Each structure stands twice: as structure tokens, then as C-alpha cells.
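Have a look at this one before I ask anything.
Subset of chains shown; positions unchanged.
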Amino acid sequence: MRYLADVTIKLKKGVRDPEGMTITRALRNLGFSVEEVSSAKKYYVLFEAEDDEEAENKIEEMCRKLLSNPIIHDYSYTLEVKG
Amino acid sequence: MERIIPEEDYEIIRKELGREPNLVEQGCFLNLWSEHCAYRSSSKLLKTLPTQGERVVVGPGEDAAVIRLENDICLVIGMESHNHPSYVDPYSGAATGVGGIVRDILCMGARPIALMDPLYFGNIDNPKNLYLFEHVVAGISDYGNCIGVPVVRGECFFDESYSGNPLVNVVCIGIVKEEKIISSKGRRAGDYVVLIGSTTGRDGLGGASFASRDLSSTPDEDRPSVQIGDPYTEKLIIEATLEAMDRGIVEACKDLGAAGLAGASSEMAAGGGLGIRIFADAVPLREKGLTTYEILLAESQERMIIEVRPENVEEIAEIARKYDIAFGVVGVLTQEKKFVVEHNGEVVVDLPMDLLVGGAPPYDRKARKRTTYTLPSVSTEVSDYRNIILKILSSPNVAFKDWVFRQYDHEVQIRTYVKPGEDCGVLLDPMCEHMIALSCGCNPRHVALNPYEGTKLSIIENSSNLAVVGAEPICIVNCLNFGNPEDEEVYWDFRESVRGLGDGAREIGVPVVGGNVSFYNESEEFGTEVLPTPSIGMVGILPKMRVPSMYLSEGESIVLVGATYDEMLGSEFYECCGVLSESNAPKFRREYVESIKKVREVVRQGIVSSAHDLSIGGLAVGICKMALKCGAEVRIEHDSATL
Amino acid sequence: MGCPAEIIWYKDVGSLRMCDAVVIPGGFSYGDYLRAGAIAARTPVMDVVRDMAEDGVPILGICNGFQVLTESLLLEGALMINEYPKFICKWCTLRVEENESPFTSKFDVGELIRIPIAHKEGRYYHTKEGLERLNASNLIALRYVDENGEPNASANPNGSVENIAGILNESKNVMGLMPHPERACNSLLGSEDGRRMIEGIIEFIKK
């Protein structure tokens, strides 16, 4: 069956986020009262799997092996069947 | 009291202090007495290297060395390794390696003008090694490109022994007028020490001692001990520091690297025979609630300390505001030679300076001649040379590396005359009469076979790379990457390699002006230990002239300079196709020094249209690379091997 | 080249107005965070540049400068990550498509020139309608081509639509291009073709 995974890769707490800090300053310069901005990456993965359980294992493995670096990233995802 | 430093060090410190060192004080010793900072297994041997020369303006001991190019124009050169962080997070590890060496050049007063990146990886048919390779290159590319410093030469070597433990060495070259040279040694008690650049967070805690711990503990358990680089802030700190130096308000300057603020501030003070009092509350923080230990020893990137006269503090603050970078008056130099730290109104650290900096007793390691060296398997007789050559040409060690250097902006600053991919990079600066030639690397297989001869040959290899463009070598830097020094055979490799480095430098009469030692390069995950890798960086100069390209053009005849010896061991041919016969390991011969001089003179007469130094893959690969643009016909008669 | 030039700090907006021409250089403004040129495009200095552009002052955006000009809507389209999503630094052959502008007046239409590129977000993109508009009013200044001058896929280093390397604004006094003309001013380093682009601007402002 086809599954669509909505994966979010975020920097772990305490890991420096130069992009987030630069965007915070830019928004403040445009007059917005912004306290903090943090950035993250999002991947929508359309893939084949036998059943929900296998889909879960597959996306888990994709996140650990390629999409994220376990040292500095936390990852989360939602799964839905795409028929 | 919990003990976080080795027993014998703890006892020495306790006796000297006359009391138990607290946890923060132990943290300072853990970092400053580490292999990475104190060179405890190598300082005695490194003293045997030739460091003098009439061009040497500043030799080893500072953050980088200064060499006279011509008149009052000097080159600043340094070399660093960032091996362990690059295993944990290849992108940030490699990126921060570039950032660190660039700041070492900057704090001598120089504008960074070029980089070289000798890199060593496991075989890339293994997915983990491929991941490390791709992201190390991406880290160097994004960081170097953003700060606008071109990578003009490098090396990429692949061997099973680097699986899981890549080596990321970086060389940086800067340019400075002699009267503008800045030292990292503190000058005057009563001067303030200001911290500029990024804010401080919990990055890379225990970085220095982390580098001296072999990577047996799986990285996940460590808190994110990786340092994340911000090349944009690095660019701001380069321009801000150079502007402050131009205004003449910088008394001394030092980069914050391994051991963070504690390392840099103590070394700056000790260098000038002074003490220092640090005010940890004044350090600009990125996160709230950092402990004294974290503030002193975190290795947040893109931070410098500058010694400033009290009346110039406001001027430096104004420059920091102009470039939107953090700023704090974090210390004052004192007459009393102590390292004192105040935080939240109380004195947390109070140590004698001479004990903290330079007080680490060197290890006297035992060495035992290596008997184990695994040669590739023996192979039967070889018939089809065409396929053999194709196989060697497609080996990653020989193949054209444009996939790598295409990702580097090697044209920025508009000095790059000879582009990457040839024997050496050549820079043409409109304000200089001479051009600058850069070469780097070594052959780890030859060094593994015979560390003394192999290292000596790396000096020859780099100087012949320079000779083919008519350049004369003027200084050498090095990165000595080895395994665990507690293994007697590894330490024998190291000792022999340093001896070969010194003798090689003396053979060509060129000083070794700086470098770095990196031990514990091994990976429990892959059960590997790196080949002995004494990576060399070499700078040469040549008059302004039209330099021969590496590529042949139609109708030219080819002359082979130098005799060919039966030295097949450690060759790419045997690595690809198995050991064919009882051959020998390559060794140094004085005739090489002579032929290099002759080639340089002939090239300078302008009668050579193209030239290339033969290295990995020998004659066959050399000719194929030179004939890339036109093809070549080669007849080898058995007796006289002329072409 | 006989024309005084000055590096103006992006915060010293006042002194910019007295200039007769503006070059927004290559580089990594704001570290290329968010999108290359996105943050720089929203700094006060760009409002001054917008006024000067409306007054007909020649504005040249090189590489990061081109990204800033599209992000501040002084030029149409957008610069996106290269088709092979890695940084690329190499010498390219370009074909001059339009020479009625201060920047390209010293070239013939159809002339082939050698100028290097160095970027990661250099893929020019525009909507179908936008492209038709650019072609209709001859606003495409340069295209990537092979040695025989063909704008084919093999000559396209980054996947830019229609091999576009540089474009002009409606009144042809603003140009953005991804290649670096300032890096092609010395034949020893590769080529001198870039010099004529700068000479064109000087000649225009001296009139």
C-alpha cells in the first residue's frame, strides 16, 4: 500500500541555530516584536509498505539513516495511507 | 570530591596546589593538559624539527607562523586537524575546522587568502563512509564559500583504515605587512581582555579532552558535544578584527579553540609572562544559566579575545556594534602570574599560571619496531594491461576530483592563477612581484611500509609538485595524524615519521614552521586504526611568469626526468590488482633533491609548455592525466625506457 | 579604469545617493540564511537603490546582488537552488542576447564571452507568462551556451529556465546576472570579457 509520511527534522534543544538567530534579527529590523525563531526541515515521503507496522519501521529507519543526524537532530513524523 | 582527570595528573596538581582542585579547576586541567593542547606524547620529539630559516619572521609557538614573501610583505600559515568532531557530525566538524584555522591566521593580523584541505576517508562503497565523505566536503564548501576564502588545493585519499574515522586536515594562508603583525602573547598588566564574536552556549563541551579520548563511547551518549559553525558570524569577525587592527588598538589577539575561553585567556596571559583575572558574568551568553564550568570550557565557535588598552575599550565596542557581533570585557591582565576566575561574586578558580599552562609533564611513551603490516593479497600473473590501467584510473585515489573542488569557490578574491586539479595551486597577487604556490598531502601507504622513508618522501613529493610550476619551497607545516600513542608500534611509527619529517626538511633546506598532532584516530565501530598519516602543507614562491599547464598539447614530445626503481610495494597497482612480485618499499634518494632543482630551473627558463609530477598510479596515470585534452602515444623500449 | 569607485557600508545610506551607478556585489549577505539575498533585500539601503533605479541610475547586481534585486522585486523571477543541489564553481560560455543597455553596450548581439560562475542558488526561475514578457521586450541579457553558441541542456550549469544567466528590467537600467564579470578582467586568470561590461557602465555615466 502507498503511505505518505510528513517528517519534521528539528535541531535538538541547546544546539546552536545560526539561521534562526539571523531571521529573528531580520524580523525585528522590520519592526516585528519577535522573541525567538527556530528553523526546521520538513520532508513529505511517498513510499510503499505492506502494512502500517512495516510503514512505521521503514520511515523510522529512513529518519535515522539519512534524513536526520541523530547527534544534533530530533525527528518526528505522522503517517497516513494514500491508497 | 569527584575526580574527572587521570590519577597521576590529579596527584601532581594536588601536591602543587596544596589543596584539592575543585571541579571547575579540574575541568581546566582536563582540557589544557590534554594531548590536543599540551602535546604530551609529542613535544619532546617535535623539538627535533628544523624551525629556523632566514625567511622565518615568527616560528612555532604562536597561533600561526609568519614567513617573509618579499620586502615587507609576509605570509602567515597554519595547519589544523578536526578529525574527531568530523566523525560525530561530518558537516559541522569539517566546517568548524575551517573556521578555527582561519581565525588562527586572522589573530596574527593577516587577511586569510587561501585554504587547502587534505582529506582521508574509508572506501566509499560503504554507505557510512560515503555519508562522511559527502558531508565533510559540503561542510568545507559552505563554510569556505560563505567567508570568501578560496580552497585552491587539496587531497582526497581513500583506504579501509579510515573507515569510521575520517581525517579532516585544513591549511590556511594569510597575507600581512610586517609592521602590522600581531602576537597572541599578552603585553601589559592592567590591559583589558575583550571577547568578540558569537555568544557562548553549551557547544562542544569537553572538546579538547573529547579529542583525546578514543571514540569508544558511542557518540549518542555524549551531550551534543559537537560545535555548530556560523560562517556569517566568522565573516563579520574577520572584518571587525582587521578593522580594529588597522586602527592600531589591538595589543594582542587569540582565537578561542580547544579548551574555549579558559584555554585562550590563560595561554594569552602565560605567553606574556602575566596572569589574568576573568569575570565570567561578563561573557555574552546564548543560553541562560550556564555554570562557570560551561562558560569557561564550552567551545562555541567564531569567538576571539583581544587585549585592549583601557582607553580603547569603547572604540572596540563601537566596531562590534557596527558588525552586529557580541562583545564583553571578560578579563584583565595582572602582574601576579595566576589564573583567577570570578563568577556570581565569588572566586571559583585560582590556579598558578605556570602549572596550568606548560605544567603538564610529558608522557615518555615506549616505542617498538612495527612487525605487522598487512600487504594486499598475492595475485597471479597479469596479462591485460589495458584493463589494469582503466581499473587504476577509476580508483577513487586516482580519479579526477572535480566533483569535490567544483563545490569550492576557488576563484573568490580573484588571485587563483592555476586552478585546483593540477599539481599545485598558484596565486597571483597584483601587489606582489612573486606568485605563491601551494601543495599539500602525503602517501599514507608508503609511510605505513616505512614511516621514516615514507615521510621523507612526502617532503620530496610536495617539493616536486612545486618544481613543475617553477616554484621554490619556503616553509613546511604538518598535521601528524596517528592512532593510539599508548600502542608501542603506533608510537614507533610516530617517532620514525617525525625523524623522517626533520631529515626531509633538512635535505631541501626548508624550515618546519608549524603544525598539529592528532592521536587516538581509531574507530571501535569499524575496528580500524588509521594508517600513519603525516600530512604535509608546503608553500613555494616563483617569479611572475607564464606557468606550464599540466595538460599536453598536440605535437609535443614527453621527457621523463628521474630513474625508475623496483619499488612497487604500496602502489595503487598492487592495491587494485594484488601483489605481483617480491618488490621493495619506496625510499628516499638524494638524486631526487637534485632533479627537483634542475626541473625548477628548466621551467623558469620558460622552455617547458607542460609538466606534471608522477605520484599515485605512476607513469601510466601521469600520462593519461596530462593527455586529457589531446591523447598521447607512448613507446617504452625495454633497455633505455625513453619515451 | 579611470572612474572613482567606493565601497559603501550598507548602513551608511546617505552617501549612496551621490553615486552615478551602483554595483551590488557577489557574496553571502546574511550568510544566505532563509534564502540567498532575502534578508539583504529588506534592508533600508534597498529603498534608496529602488529610488535610484526609478531615476534611471544604472544598477548592476552580480550573483548575490542578482538574488537581492529579484527578492526586492527590482527584477522579475527568482533564483533557486541549482538543479544538482550543490555549489558549483566553473568557467562558462555566455551569449549576449541584448546590447541596448549600459552593461552590454560594448558587446555585439550573439557574441560569445567567457565569464566564471560560483553559486549554489543560481537556477533562474520564472512563470510561463513572465518568460513570454521577458522575451517579448528583449529583457534577457545573457544565456549559458556551449562553444558553438547553442543554449542547450549540456551548457546549462544549474538548470536555469531557457539557460538564462542574466536579465534586465523594463527600462533596461537595472541588470542582474549570476556569472562574475569582475572575475574576468585579467586574461592570465581566465579572460578579459568581463572588463567591457564595466567599461560600458563608465561610458554610460560619463555621457
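Letters A, B and C name the chains as they come in the text, with residue numbers starting at 1 for each one.
Convention: a contact is a pair of C-beta atoms (placed from the backbone, for glycine too) under 8 Å apart; a residue touches a chain by one contact, two chains touch by 3 or more.
Computed from a predicted structure; not experimentally measured.
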item: Whole assembly, copy number of each distinct chain; value: A x2, B x1, C x1
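Methods note: only the chains that are shown with their structure count from here on.
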item: Averaged-CA centre spacing for the pair chain B and chain A, given as whole angstrom; value: 35
item: Residues of chain B whose C-beta touches two or more other chains; value: 230, 232-233
item: Per-residue overlap in chain A, given as positions that touch at least 2 other chains; value: 18, 22
item: Residue ranges of chain A in contact with chain C within the complex; value: 18-19, 22-23, 26, 29-30
item: Of all residues in chain B, those that touch chain C in their complex; value: 138, 141-142, 145-146, 148, 230-233, 235, 322, 405-412, 414-417, 428, 546
item: Chain C residues within the chain A interface of the complex; value: 30-31, 33-34, 39, 42-43
